[in-house]
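Note that this complex is displayed minus one protein chain, with the remaining chains in position.
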Amino acid sequence: MKLKKEQKLLFIGDSVTDCERLKPDGEGLFQALGNGYVSFVDAFLQSSYPALGIRVVNKGISGDTVRDLKARWQEDVMEQKPEWLVIMIGINDVWRQFDSPFISDHHVYIEEYQKTLDELVTQTKEIVGNIVLMTPYFIEPNSEDAMRAKMDAYGQVVSQVAKKHETMFIDTQQAFNKILENLYPATIAWDRVHPQCNRTYRAGKSIFK
Amino acid sequence: MKLKKEQKLLFIGDSVTDCERLKPDGEGLFQALGNGYVSFVDAFLQSSYPALGIRVVNKGISGDTVRDLKARWQEDVMEQKPEWLVIMIGINDVWRQFDSPFISDHHVYIEEYQKTLDELVTQTKEIVGNIVLMTPYFIEPNSEDAMRAKMDAYGQVVSQVAKKHETMFIDTQQAFNKILENLYPATIAWDRVHPQCNRTYRAGKSIFK
Amino acid sequence: MKLKKEQKLLFIGDSVTDCERLKPDGEGLFQALGNGYVSFVDAFLQSSYPALGIRVVNKGISGDTVRDLKARWQEDVMEQKPEWLVIMIGINDVWRQFDSPFISDHHVYIEEYQKTLDELVTQTKEIVGNIVLMTPYFIEPNSEDAMRAKMDAYGQVVSQVAKKHETMFIDTQQAFNKILENLYPATIAWDRVHPQCNRTYRAGKSIFK
Amino acid sequence: MKLKKEQKLLFIGDSVTDCERLKPDGEGLFQALGNGYVSFVDAFLQSSYPALGIRVVNKGISGDTVRDLKARWQEDVMEQKPEWLVIMIGINDVWRQFDSPFISDHHVYIEEYQKTLDELVTQTKEIVGNIVLMTPYFIEPNSEDAMRAKMDAYGQVVSQVAKKHETMFIDTQQAFNKILENLYPATIAWDRVHPQCNRTYRAGKSIFK
Amino acid sequence: MKLKKEQKLLFIGDSVTDCERLKPDGEGLFQALGNGYVSFVDAFLQSSYPALGIRVVNKGISGDTVRDLKARWQEDVMEQKPEWLVIMIGINDVWRQFDSPFISDHHVYIEEYQKTLDELVTQTKEIVGNIVLMTPYFIEPNSEDAMRAKMDAYGQVVSQVAKKHETMFIDTQQAFNKILENLYPATIAWDRVHPQCNRTYRAGKSIFK
Amino acid sequence: MKLKKEQKLLFIGDSVTDCERLKPDGEGLFQALGNGYVSFVDAFLQSSYPALGIRVVNKGISGDTVRDLKARWQEDVMEQKPEWLVIMIGINDVWRQFDSPFISDHHVYIEEYQKTLDELVTQTKEIVGNIVLMTPYFIEPNSEDAMRAKMDAYGQVVSQVAKKHETMFIDTQQAFNKILENLYPATIAWDRVHPQCNRTYRAGKSIFK
Amino acid sequence: MKLKKEQKLLFIGDSVTDCERLKPDGEGLFQALGNGYVSFVDAFLQSSYPALGIRVVNKGISGDTVRDLKARWQEDVMEQKPEWLVIMIGINDVWRQFDSPFISDHHVYIEEYQKTLDELVTQTKEIVGNIVLMTPYFIEPNSEDAMRAKMDAYGQVVSQVAKKHETMFIDTQQAFNKILENLYPATIAWDRVHPQCNRTYRAGKSIFK
Partner (left out) sequence: MKLKKEQKLLFIGDSVTDCERLKPDGEGLFQALGNGYVSFVDAFLQSSYPALGIRVVNKGISGDTVRDLKARWQEDVMEQKPEWLVIMIGINDVWRQFDSPFISDHHVYIEEYQKTLDELVTQTKEIVGNIVLMTPYFIEPNSEDAMRAKMDAYGQVVSQVAKKHETMFIDTQQAFNKILENLYPATIAWDRVHPQCNRTYRAGKSIFK
């Protein structure tokens, strides 16, 4: 366990992070952390390591791309001064290219993705001691599927940025791939993105093993 | 055009047919026909052949399998005495095997599907002059995908039943396959079943060509 | 087919165009295009010509007259830079003279209508390569009915503006007249304006024949 | 003034009578009488003849035809034992022939209309001292319009039944015709049936002149 | 009948005038005039004198006192430029003294009432040709009741202002007194202010006799 | 204090008792006792005599007359087997004669009121040790007001029944009369029946003095 | 009774004071005072001392700490100019330290609590003649419970501030302690803070004894 007493652990990302969390705070009483993998992490921490007193904050916003994160980075990350920062972004950057192919303003292509993610990590790493980069994912077992292939490319970018800045790295796609050996995608998520029943929780747990 | 003056054209099926149609009537003023392909067919008929006076009735119910159709066949088809009957069923028969793999009571396997569909057509063909059988579909271009492969097998059953009883036959899967040569599935439907924006309408139109 | 690969096709008008489209964008996922004739056009294009990649945008607003279009022309048309522009306006310009006869501020008389429509087309035609002008309509077969007669006069204006600027022209009223030979107006629309069941779709389709 | 102290005055009919009245009672506190012409009659009576103590009851139901009235006549008229009975029925009998031309089960043709109305009056006249028959109407000035012409024929039936049984008779169509000399139908009602703003009240008042 | 062709008739006042009218316009389609006495006046005018083309506007706001009218007089009266203006105000000026006796900021005492009403009429009479002043009322037959007595005093002020400026004058209290000879207040209004069932309509009608 | 340890105290009556209590139980967690005088009594008992353990049950139903109490007496009183029973009924018996003067079926005249109340008390007094009869009331200071006078007559009946059966007796009207010496009725209740702000609580408290 | 004729009595605090009071006024018709102990005090005053004409104002806001009171003190207390001021604050100052132990920004520690409360009283006492300080409370009988012990310490602060400024003082915790001798906390409040059923009312009443 690498977390230390009374540290702040901040998650930022898209709908997979958001899950109806309290806006704008992302922490507090009741369902402030939403009902997704962030609340799993919090439940795991508070019940397994109650003495640590970790402060979990959720800054996910549904539909966000890395371009949107950049726009709110100052307020939602820098001013929060977390000791730990978990970033999972990129699903919408890719998805819009496939569900809205003719609306190119909504697409974030891989160059912009790489450049922006790199900028955000560069800007943050002096201040935040511990950064965890998680790959985006697509719950599709066929690696030749066009969208899965592109998601893998974006995941590759995450891996490179993590290596360059020596941050922690979690291959979320890989975690789902394991499950997909036994379960068909529709068992997990009709849209191959939003798990029906909190089944992302494995990924979340991997952070602390 | 094979439809004759003042005939009743009845559609039965699942959510693809249903689309928020008026319950239980399935006809009448305003949105009684729902907002799916049945209303497209009606719009096409009333604007292109207004003199025909075709009475369109929608008896789709979301989530239905062929087992559910059998249970309501007497009331929803036989007592309606249509001259034309369009049947598109099977998506849920297959889907539940993939999204709820452990709840076998919700699965309708291919033997039951074939036997039931055959029974329904046998029971009806003397009374209804014109039967149109449409295959179920899955908006997935990879024909080796497990669910797509099973959907194809069910579609094969529809084709055989149509041939045996000499009904009309529409290969809905084939119609989507054409579109999938250019568009990724997510452009049409996030869940690969319910088109975002009435994009089933081609299938509907094929009936009357 | 005159549309070319990856062009943007923008529709502007009143409630017949609007039909609960997403505000303010008028494009995007799900029901962003509304449930009226614009979504029919989009469904037709994406299913018949999926390789073209046409970007359809809906900028209709319920209740608008040509005076309202002028007020939002810069933002909703000029800045959108479409290759194709379809304009159907005038129903409310006429209707208010008949349903609110004593509130003259809500009336747009024929001189203002002509002048404004001409201005808008003049201002746009250099930038937008293809303009389609559609007449307003009233689903009333009796051409001596006072409101039908005035709607015809406004339609005449549209025809003249189209001729002067050599734009494409669609006589929507004429399309409805054909249907009215067989159907009574109330079958199509209780208020003789808003079709019950997407029955404007013929008009929409005529654009691409 | 023909009404006598403490008599019960019952109105039966369709949506023009109903107007959101309290179901099933049709009398009582607050908006029990609805917001249509029945409440106008009541307001007129209570403010002009408060000493009379007339008990007004509204038994209108939206969408009803004379066939529906027959089905609830025992409960809604006979068991109520009113001294006065006002009947306005027939609009939906005719309208469904024009807005749903292909659904013949919803049509009440003129023979059934005449026979049923005659039966209801025959059955009631011994018990109810005073019957008022009002014609159905269509707010359309063109008497050659197909629906207006048929509504006139139904109004003719009402006139004959009134004469045969020597009941009171009110020509509602005629009352609207007067107004239509100056106002276009859409000023009164977009659908030419349901007045926007209680403008049926003249007809109601005619009962007591 | 003193109203002339195409004049604008504006009503201003409190909840008795307001009755859920459209905000802020107070005119237009559907229930724009609300469901109170203003809509009765409009219904009476449009059905009895359709050729006049009177434009009725409702500027009532629930809860208003004369102090509130003053604050919005420029916008809601002066800029509207009506030919006819009907003012009924004062019920809340008095009522708050009786239902909220300890909150003196909500009270408008008789000196302020008189001064303000006089100012408003003075300011308006050159511009608006025809002013009708209606007294406030309290549906209480006992003239020695404290609130009824005070309401009578405010009604007296209205009468004096009308006389001084030679405007038309309607004694609304007197109209209710007539009805109260036969009906107990609770029959008309549980709170002795808001008639249950449009029973103010007599008062409204008195304007045009 | 006459209440003994662990006794059940049941209140029955109309809307003054009901006040949104839990249906059908009338006891339990949260707002089960409603927000009227019954909850005041409970609050008083639990905070002043917590050791007594009194079980308070609310069986009021809005709009009830003594005729309605009779119909549910077996279930709502006899089967509950309370040690204490508080009855306050009669407001609606009287009010309907004044707010719905022409609907005589809704009136409960004084003979029926007296006979029914007497029956209910006779039937109950052997089983329930302690009965409290409270008079109905009308928050009107003028004792010559017609409805107040009739309410006083009904209160007189309650007094006589209490005397005959030697039950406890509370003159609720008298309690309000005291308050009305200083406050105008509208301060307490716009409709002179339902206190705005729990101001019945004095009456409730009187039971235990 | 120390209250004098026509004085204003203002309550400020957190959710125990607030109880769905009207925002922002905190006084007026209907439920303006909320449904908590402030409305009990008002009911008690208006029914027991109606001649006094006390104006009760509720300025409680759910969730407030003393830090929040300071931020709105000028507007909600100073500008209101009450003759009497009742302050009950501190529950949230303590509670957040126990329900959100890791979010220290939400904690108001005892030094800040003392300093701020002292400032507010100092600033106010010249202007407001009568200040009542009530302790915060926790409905927990075990005085060694960590949160109860801290609440007692905050209550001690209130007592000291009251003594220093010679204001009135109510020991709310003590009032609940009495009740807790007989009742388990869950009978009063599941969360040991918000009484289920107005059971704070004793505390309120103590002000005027």
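Labels A, B, C, D, E, F and G are assigned to the chains in the order they are written; within every chain, residues are numbered from 1.
Note that contacts are C-beta pairs under 8 Å (C-beta built on N, C-alpha and C of every residue); 3 or more make two chains touch, one makes a residue touch a chain.
Because the structure is predicted, anything quoted here is derived from the model rather than measured.
Q: Which is it among G:62, G:100 or G:160 that touches the chain not included here?
A: Of the listed residues, the one touching the omitted chain is G:100.
Q: Footprint of the hidden chain on subunit A, which residues?
A: Touching the chain left out of view, subunit A contributes residues 29-31, 33, 35, 39-40, 42-44, 46-48, 50-51, 179, 181-183, 187-188, 196-199, 201-202.
Q: Could you pull out which residues of subunit F are in touch with the chain that's been left out?
A: Here the touching residues of subunit F are 6, 27-29, 53-56.
Q: Could you pull out which residues of subunit G are in touch with the chain that's been left out?
A: 95, 98-101, 142, 144-147, 183-184, 186-187, 190-191
Going forward, only the chains that are shown with their structure count from here on.
Q: Pick the pair from B-D, D-F or A-B whose contact list overlaps the E-F contact list by over half.
A: Match found for E-F within B-D, D-F or A-B: A-B.
Q: Which parts of subunit B, given as residue numbers and ranges, touch two or more other chains?
A: Residues 29, 183, 187 of subunit B each touch two or more of the other chains.
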